[in-house]
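Below is one structure. I have some questions about it.
Omission of a single protein chain aside, the complex is shown with its protein chains in their original locations.
Moving on, here comes subunit A:
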Amino acid sequence: MSDLQHIRNFSIIAHIDHGKSTLADRFIQHCGGLASREMAEQVLDSMDIERERGITIKAQSVTLDYTARDGQVYQLNFIDTPGHVDFSYEVSRSLSACEGALLVVDAGQGVEAQSVANCYTAIEQGLEVLPILNKMDLPQADPDKVKLEIEEIIGIDASDACPVSAKTGLGIEDALEYLVEKIPPPEGDREAPLQALIIDSWFDNYLGVVSLVRVKQGVLRKRDKFIIKSTGKSHQVDSIGIFTPKRLETGLLQAGEVGFVVAGIKDIQGAPVGDTLVSAQHLDVPALPGFKRVKPQVYAGIFTISSDDYEDFRDALAKLTLNDASLFYEPETSDALGFGFRCGFLGMLHMEIIQERLEREYDLDLITTAPTVIYEVLKKNGELVQVDNPSSLPDVGDIEEMREPIARCSILVPQDYLGNVITLCVEKRGVQKDMQFLGAQVSLTYDIPMAEVVLDFFDRLKSVSRGYASLDYGFERFEAAKLSRLDVLINGDRVDALAIIVHHDQVQYRGRALTEKMKELIPRQMFDVAIQAAIGGKVVARQTVKALRKNVTAKCYGGDVSRKRKLLEKQKAGKKRMKQVGNVEIPQSAFLAVLKVDS
């Protein structure tokens, strides 16, 4: 066990692709946390989806024993943070368990907007931020320019920024020394009564709830009784220890340390993230500040294709929210899709990942409807309502004014791509608020309707800047706008789950693009399928999926049925991925057609 002076708790702030996970892997390797044969690449990204997409979604931690050049052994607790703009909430959670953060910047690409935002969060929380220049092995590395950028854009001293290459292993030990030297040890009285913060909780099918905690004061031991502050419920520690990154029981966690606690909590809401653990003998110890709840920015309905799966779906959502407090859900009923949930997400990536996790980890077949932001509607009777679902928009006659959310967007872009980025911002109905030239980069501030930002702005921004522009955004205000609900009618019947809210200027274009895309996605059926887009009663676009003339195997020799059987079984399996709306079979993908429209 380490005394406080020999503990360092840190996070890594980095933009996607700037090499955070690779650097973490190097640290683990250097400290001998895993034998090299166990080093699956990027060991901390443990969810399949994280590995596949090369991004971090959930906070993870690892405890490393580092023998420094002064001969002393330090306990390094590294708490991983997600790097995508959608997950900034997770970042502040991870940072609250640390005394310092490494700001990893690609020495070729320079500072990115997301890192700027996260650095500010770290500085606000009183963390020591240490700049690390990564990818020094690449020919385009320009450390002096990037140091200058760090100082100009973020405003921290970068003169002794540590040059490394996580890929080749260059400077890894220097970085560890730098970390031990600069990041302050944690404070906390080990003799005082227990006070520990839940950084993360997740559900394990064998163990029940597993929580990642940071002990602020006192000691928590195996078989100790503790109370969860918010629920007031008492639990006994079954297992306690650290991640190396394998789970290793240590029997106790002391003030300053980070590790896991398992206490036989079966109720998935039993150990909420941000809650405080105190000793059962010292109930008067106050709760720690916890985390600010973030408001979801994007809402979509999720339904099971088979109504038999509804209960499983509800359980799965409950389990997911345990360690993803930013996921919001409430029951929703759709005429077309039946019972499901309206879910709120931090952004589109978050939405995709949740759907993927539900389908993969819980084996559900789901339909997600077109995502929407939250609108404010002032009714003629003076009532102000918030609408997160196009189908629950009040009657047009009752609406005095519709207001859309505006996002304040901070964009960092190399000068070469400035023109492209400005064009994109204008196309997305953006209003420029500020523009500053900082070194080789330009810092742009735009107010852009949230609906445009969450849809595909980030991807478009990346493509018009060859990946160099970066984005951070947050909700700014509601603003009056000319908006309408674009309904989609299938064979004359309005399908509630297909409605979207659009700006008046885009009605024609969106209506046409949406119906064209749906025509591609809906397979031919026994009758013509008319797809119409309409505002109020007025049809603005129409497409027809022509009927199949027939679907019958012409020749069938009764003798050998095997091939025909396979054909019919395949047809049946394909049908399971369809939703019957009225008489029309609509594939899952058509409900998200709005996202697949080429812009």
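Please note the rule applied: a residue touches a chain if its C-beta (ideal position, glycine included) is under 8 Å from a C-beta of that chain, and two chains touch if they have at least 3 such contacts; residues count from 1.
Note that in this section contacts and distances are computed from a predicted model.
Trainee: For the chain not present in this complex, what protein name does its UniProt entry give, out of "4Fe-4S dicluster domain-containing protein", "Heme chaperone HemW", "Aspartyl/glutamyl-tRNA(Asn/Gln) amidotransferase subunit B" or "Spore germination protein"?
Mentor: Options "4Fe-4S dicluster domain-containing protein", "Heme chaperone HemW", "Aspartyl/glutamyl-tRNA(Asn/Gln) amidotransferase subunit B" or "Spore germination protein" narrow down to "Heme chaperone HemW" for the missing chain.
Trainee: Which one, A:Asp335, A:Glu520 or A:Glu569, makes contact with the chain that was left out?
Mentor: A:Glu569
Trainee: Which of A:Pro139, A:Gly397 or A:Gly559 touches the chain that is not shown?
Mentor: Reading the full complex, the residue touching the unseen chain is A:Gly559.
Trainee: Since one chain isn't shown, list which residues of subunit A touch it in the complete complex.
Mentor: The list for subunit A reads 526, 548-565, 567-569, 571-572, 575, 583.
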